[in-house]
Each structure stands twice: as C-alpha cells, then as structure tokens.
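The complex appears here minus one protein chain, its other protein chains still in place.
Up next is subunit A:
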Amino acid sequence: MEVNIFIARFDFPSIRSENQEKEMEAVGGSGSSEVENDLEMKLLRDRFRLSAISIAESQVSKNGMEVSKVVVACVADLAFKYTERLAKDLQLFAQHANRKSVNMEDVILCGKHGHITEEKLEFLT
C-alpha cells in the first residue's frame, strides 16, 4: 500500500536514488538525456520542497505549535508526489476533451476526487 511506503520512507533521499537508478535502467533509451531531465527535475523538486516547507511551517506557527524536521520533509515529499499524480491526471482529462491545454474544468475534476465540497470549489474559483 502507498501508506506503508510513505511511512517507511522517512529517510527518503537514499531510498529514492536507488529506485531512480533502477527506473532509468529499465527505461533504457538515450542515457544522457535521461540524466539531464533527472537533474533538472531534482532542481525543480528541491525548489518545490523549499516552498512546501515554508508553507507548512507558517501553518504550524499559526497554531502556536512546533513541527519536527522529519514531518515537514515528509509533507513536502508527499505534496510533490501529489503534484506528479495531478499533472498526469490533468493531461489525461485535457486529452479526453481533445484539448492541448489544461483548463479550469480539468483542475476542478481533479479536486472533486475527494472531500472538497462545492463551497470550497466556488471559493477557489
């Protein structure tokens, strides 16, 4: 289950690098471009993690509490994985509607997956 994987990955950097190497071997293809994409993705991921961490910490301080570093790093990592999933779903929704660009409707569809109620959606739009 995904949950166990996330919980076990509290020391995620070492584990993820191993998985990435295996994935790259499996995909094959032109080795250098794969590595380039990976490096740039790592850069984007680090920037994403920084902003995610700042958002999380500001939220925590609003409640007057503290948060441990492991938790904040884990939340940032979860958010990044969610972003990847979201990107793939958005692309699929746009393609299904025979569109090349992602629309508001696609994002709303992705948001409707879970608990986000009509009110929150109206507030977001």
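As a convention for this text, a contact is a pair of C-beta atoms (placed from the backbone, for glycine too) under 8 Å apart; a residue touches a chain by one contact, two chains touch by 3 or more; residues count from 1.
We take it that contacts and distances are computed from a predicted model.
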* Structure fact -> In UniProt, out of "Regulator of G protein signaling 11", "Carbonic anhydrase", "Protein MHF2 homolog" or "Origin recognition complex subunit 3", the chain dropped from the view is recorded as "Protein MHF2 homolog"
* Structure fact -> Residues of subunit A touching the missing chain are 2-3, 6-7, 10, 27, 29, 37, 40-41, 44-45, 47-48, 51-52, 54-56, 58-60, 63, 65-68, 70-71, 74-76, 78-79, 82-84, 86-88, 90-91, 94-95, 100-104, 106-108, 110-111, 113-116, 120, 124-125
